[in-house]
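For reference, the structure I am asking about is given below.
A single protein chain has been omitted; all remaining protein chains appear in their positions.
A and B label the chains in the order they appear, each numbered from 1.
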Amino acid sequence: MITSAFEYARPGSVDEAQALLTKFGDDAKVIAGGQSLIPLMRLRLSQPTALIDIQGIGDLKQVRRDNGTVEIGALVRHVDIQRNATLRETLPILVEMANDVGDNQVRNLGTIGGVIAHGDAAGDYNALALMLDAEIVTNKRRHQARDFYRDIFTTVLEHDEVVTAVRFPVSTGRFAYTKFRRRLYDWAIAGVAVQETGSSWRVGYVNLARTPRRGTAVEAALAGGASAADAAAQIGSDIDPTGDVRATAEYKRHLAQVLTQRTLQQATSPA
Amino acid sequence: MAVTTMIGARVQRREDPKLITGHGHYIDDVTLVNMAHMSVVRSPHPHARIKSIDTAAALASKGVVAVLTYKDFKPVILGPIPVTNSFVPDKKQVPEQFPIAADEAVYAGEPVAVIIANDRYLADDAAQLVAVDYEPLPAVMDLEKAMAEGSPLVKSDRPDNIGWDASFPSGDIDAAFAEAEVTVKERIGQQRLFPTAMETRGCVADWVPFDNRVTLWTSTQVPHFIRLFVGGALGVPESQFRVISHDVGGGFGAKLRPYPEEYLATAASKICRRPVKWIEDRTESLQATTHGRGQVFDLEVAAKRDGTLLGLRFTQLLDIGAYHGVFSAFQVVACLLGGGCYDWKAINARSIGVFTNRMSTDPYRGAGRPEATHLVERAVDLVAREIGMDPAEIRRKNFVKTFPHTNNFGLVYDSGDYEKSLDRALENIGYPALRKRQEELRAQGRYMGIGFSTWVEICGLGPSSATAPAAGIALVESSMVRVHPTGSVTVSVGTHSHGQSHETTFAQIVADQLGVPMESVEIRHGDTGDTPFGYGTYGSRSLAVGGMAIVASCHKVVEKARKLAAHAFEASEDDIVVDQGRYFVRGNPAEAKVLAELAFASYGAGLPEGMEQGLEAVSYFDPPNFVWPFGCHICAVEVDPETGAVTIDRYVAVDDCGNVINPMVVDGQLHGGIAQGISQALFEEVQYDDETGQMLTGTLLDYLVPTMAEMPDFELDRTVTPSPTNELGVKGIGEAGTIASSAAVINAITDALAPFGIKHVEMPARPDRLWSMIKEARA
Partner (left out) sequence: MTQPVALTINGRQREDRVEPRLLLVHYLREVAGLTGTHIACDTSQCGACTVMIDGEAVKSCSVFAVQADGRSVTTIEGLADGGTLHPVQQAFWDEHGLQCGFCTPGFIMAAAYLLQQNPTPTDDEIERGLEGNLCRCTGYTNIKKAVRSASRAMNGGAADIAGHAATAVASSVEG
């Protein structure tokens, strides 16, 4: 199908973008890589009246390490993450996730800021942001990831708010990410990320509830010395999957537990 | 047949240079001056009464030329969409389908209005503005409920929901079951599939005002059918209706019928006095292009403890959709082939076609034969499991071994050697070692399985003696071979190539038959303006029937050339030797004339007494029988019992399609065919919400066409058992892979899960489905 008509503007700065969002009103949308938005527009499931294309805002394309934090500009693309030396050192789990996002063509356009702003529970980076207590920086404020995701495709972002960066704590401990899907380039039916931070483990869940989820109960079990299998068995309310065309809810719950155990074992097994 | 360099050679495709450089000419590449664009407003409901349609807002929308509904088309389109009576001449009811809904929409995606606008963007905008007042009616979605007394009706003017109910008895089935030492029963589904040619459908219709000549460019496998039926319904004789189908991006059976949009675009062109273009979106295509399969088989097998198969009894329930597909009843052929490549004392089959509020099902790669193979190959495995026999050995024991073989329904298998392909496949996969490996893995708690599919199929449709009574059409094929004055050759055919490589393989045949360089042979197809009437390409028929029509024309050309040579050499015709395009008097090969010289002479003066100028021939070929390719596929899988994920470790296939014109092309057809069957076994299914009848897999995001990463490497090999029914000794291969492969995969999965006592797995073998079965078995 063809998208409905819209106005288009390409601001040169974040301030200008905010002004344009105000000018065009509630049905205006920011577009970065457009890899989630444009397919929705082509199905007319999204019909924005204006697109504010932020691709020209140069300072959103940086990756900076700042002591214990690594800040990733909103316009950093999946392919940039895959190739970035700083990220490979400071946040290798993100690089691993980026390798599994979409396909080459999607990775060449899609951005981390787009994934965060879209707030999709299936967006791999959202679970990582949540589990690592990342900060989401916008033109107006800084959000703690734990306060950011509200509901399905819904975040706390206001209409004239533009995601400019995501700040992750440098995380160099052992990690693993498992993305279970039936076709290589699909969204996860279930995704499980685990990251060792200091002496504890963080666990994140992709597409296992209406929002990304952190594996709080599993983490607690691990902190208490539980084995991977025993910790995984604590998954309980960490997730809340629903059935869909891909799989039943019951299966997803079981799968999440199996993958939790396996992902923990993978992270801790000698390379 | 003369041994030559061309037949059997791995010749690179002549189709490719334009296609790999972006110079193909597909339907969306057709542009005409002053062309308008059509967007189709479709019913979102599986079943609804159309109370009113308000077109005012759409008509006022920017760039809109016209908004047309049933009442506008009724005076222009004079007849319904045709339905053939394949195999079930005693159809209970054949409701007429008009290309656009009048007052009752009976499947989601049925056209209810069309927008004609200056460009496709504006047409889509206006389509959103058509206000249709629907009164939703109960949707009939379940086959068994649809058959029950008092079921809601798919369409309110029908007596019930039964399209056909046909029985196919053969032999004394009761005696076979009375003799049985073991019987097994199973219900085996064939889920609905989207054929999913990469190019969606589309057409451009140009009805020239006052001239009343019509050209319709359309993405189809059957240009001559389209001309016959669409032209007929619009009152245009064939002589004034030209259908052009240039490059077509795949068909797989879903482009072998006239569709509503071809009628609507052509009629709209007449009404609006402008060329009209319509290109189907993918989302639209998944609703509006015919689906495949959609069947359920209940079967029961009678056998002896030593593995001897005795009797097979089964019922095919076929989900017709809301209207008969043009060829949907062809899929009843599954009943006639349900015995596969085995000897049976008796087979009793029954087919019931049931209407539902869904898109029509119609042939999809294999059409009836994948279903037959899947059911019989599963049936044989069920018996083998029951009596503890190796699946290879039960097959070997029951194979048909002498040919020609007349099956239970009187169909004559032309030639075969089923043991040979089985043995070769066993050898290629290293069967004993693989079984040993399976034992070792089981001891480690890993679940590997080996699955067989020893398949045979009917193709090369078809001898008119069989197809005319069964299908109402003769299914012969045509060719015209014209040698031009300086020796180049144009061959026009009634078949259509959309990936099958006819431009290459047919040229190989002609080069061989006429003894001319392949470069001088041009194959033309897909334009009714310059090709003889043909039935088109489907059913793996193009080579065995169309190829033979070419051979027949080549024979006529050679015979005339021989006369010309005899005249030139002042010799008797009987003394003329023809050797790879050189004509000479026996004993004097040094003084020869090549075909080009004779062709030049044929257009000149001084011809033999009574001979007309020119060197060309037209032929229609009506084969004496079907052809019956066969083979053996063996698949090895591993199932992860915790996630239900299936990994294909090996896929070995040994196939036999008789003589091979171009091995590269044959292997390519097998690769693609096998992939589609594997995909049915593991990935694809059209899903609906049982309550609302809404389709849930409406995009390629949700309908899982696999990527390269999901496909195993195929290990191909072949045996060659020529068909005795045609001079080329060829059979068909276009559908073979698909016919064979789903059973091999599912048999491998059930073998892997045998330790859990799991005997049957439905398609697709989704991870969640397998996990649930394992969990239940463990409980």
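By our rule, contacts are C-beta pairs under 8 Å (C-beta built on N, C-alpha and C of every residue); 3 or more make two chains touch, one makes a residue touch a chain.
Quick caveat: nothing in here was measured; it's all calculated off a predicted structure.
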item: Contact set of the excluded chain (shown chains only); value: A, B
item: Options A:A17, A:V30 or A:L51, residue touching the unrepresented chain; value: A:L51
item: Absent-chain contact - pick from A:T22, A:N104, A:T154 or A:S200; value: A:N104
item: Among B:P44, B:G672, B:P724 or B:P755, residue touching the chain not depicted; value: B:G672
item: On chain B, residues whose C-beta touches the chain left out of the figure; value: 12-13, 15-17, 19-24, 26, 28-29, 121, 196-200, 247-250, 252, 281-283, 498-501, 664-665, 667-669, 671-676, 699-701, 705, 707-709, 711, 713-714, 737
item: Interface residues of chain A (partner: the chain not displayed); value: 1-8, 10, 31, 34-35, 38-39, 42-43, 51, 53, 55, 61-63, 76-77, 79-80, 83-87, 99, 102-106, 108-109, 183-185
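Operating definition for what follows: only the chains that are shown with their structure count from here on.
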item: Of all residues in chain B, those that touch chain A in their complex; value: 120-121, 124-125, 128, 281, 283-284, 642-645, 683, 687, 696-697, 699, 701-702, 704, 706-707, 709-710, 766-768, 771-772
item: Parts of chain A lying in touch with chain B, wherever the complex brings them together; value: 1-2, 4-5, 39, 43-44, 180, 182-186, 245-248, 250-252, 254-255, 258-259
